[in-house]
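All protein chains of the complex are present and in place, except for one that has been dropped.
Showing subunit A:
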Amino acid sequence: MAAPMELSCWGGDWGLPSLHPESLTVMAYAKFSGAPLTVNTINKSWRAPKGDVPVLISADIVISQPAKILNFLRKQKYNADYELSAKQGADTLAYIALLEEKLLPALLHTFWVEAENYRSVTKPWFASRIPFPLSLYLPGKMSREALNRILLTRGGPPPYSLTEVEAQIYRDAKECLNLLSKRLGTSQFFFGDTPTTLDAFVFGFLAPIYKVCFPRVQLQEHLKQLPNLCHFCDDILTCYFRLTVAGHSPAGQDTADANLQKLTQLVNKESNLIEKMDDSLRKSPQHPPRKLTTLKLAAGGEESSPWNRLSP
């Protein structure tokens, strides 16, 4: 069997296993394909690798970019694309290119370039996870790299105006979200009922936009208007990452915790209710009146479908 595999990546918050899109993609793919991956989130210790993140370490092999990591996992027979046809594989490549060209600049901008977001959320969060002297330098470097990337791929020849470039990348990102929503339609995953590489990439890019609470959130608001994409993210989080209350918010957003608790209780309540409804439909009409009233109350309280989620 393969040597044990370790993944080093940025940790998570706000209900996500990781804030970093590429780390999230790799983690999602590992869950989809069933690869046994031990995840080490980068913490303040000096031993954690600081270079390209995420990094997969298996025996003596060190692999750093998401595409290469996914290739490695496929070679180890953890393949989530097993049932895809050739055309669907081609579609996967095309949609990933779309994500990288249209959505990634805006994602980078929201996280690293938008001044208010960067100062109040991104920088403190990343700085708190990097050991001391580096924490003064590394977030700034990541921010400069993000701005560089945006300007080099999207900016025109100088003199250009940064606001125009920003407007254009957000327009492109919103169009990309619309296209993804249309492509997903009403199905649970992009290619049928089982998640594949494309689902991992889309999840990796969408989940940070969806969940992280920023002061300036135009992209998140646009995403929330596309309910099928929101359900897509939530489904993957609950089914594959099984986040519970006791899990994952070390930086402790109390409201997020409380919401998550409410959510878990609601989900449990609803699954109990469905069982009860099922039983009551099959058995005789006589059942204790208390159960009827709880059923009625709950049925009135539900808004649309049993799987309606609270958004944090």
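Methods note: contacts are C-beta pairs under 8 Å (C-beta built on N, C-alpha and C of every residue); 3 or more make two chains touch, one makes a residue touch a chain; residues count from 1.
Heads up, the rule we're going with is that contacts and distances are computed from a predicted model.
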Absent chain [UniProt protein name; select from "Metaxin-2", "Proteasome subunit beta", "Small ribosomal subunit protein uS9m" or "Exosome complex component RRP45"]: "Metaxin-2"
Listed residues A:179, A:217, A:230 or A:273, member touching the removed chain: A:179
Residue among A:83, A:101 or A:278 that touches the chain left out of view: A:101
Those residues of subunit A which, in the complete complex, touch the missing chain: 65, 86-87, 89-91, 93-95, 97-98, 100-102, 145, 148-149, 152-153, 156-157, 179-180, 182-183, 185
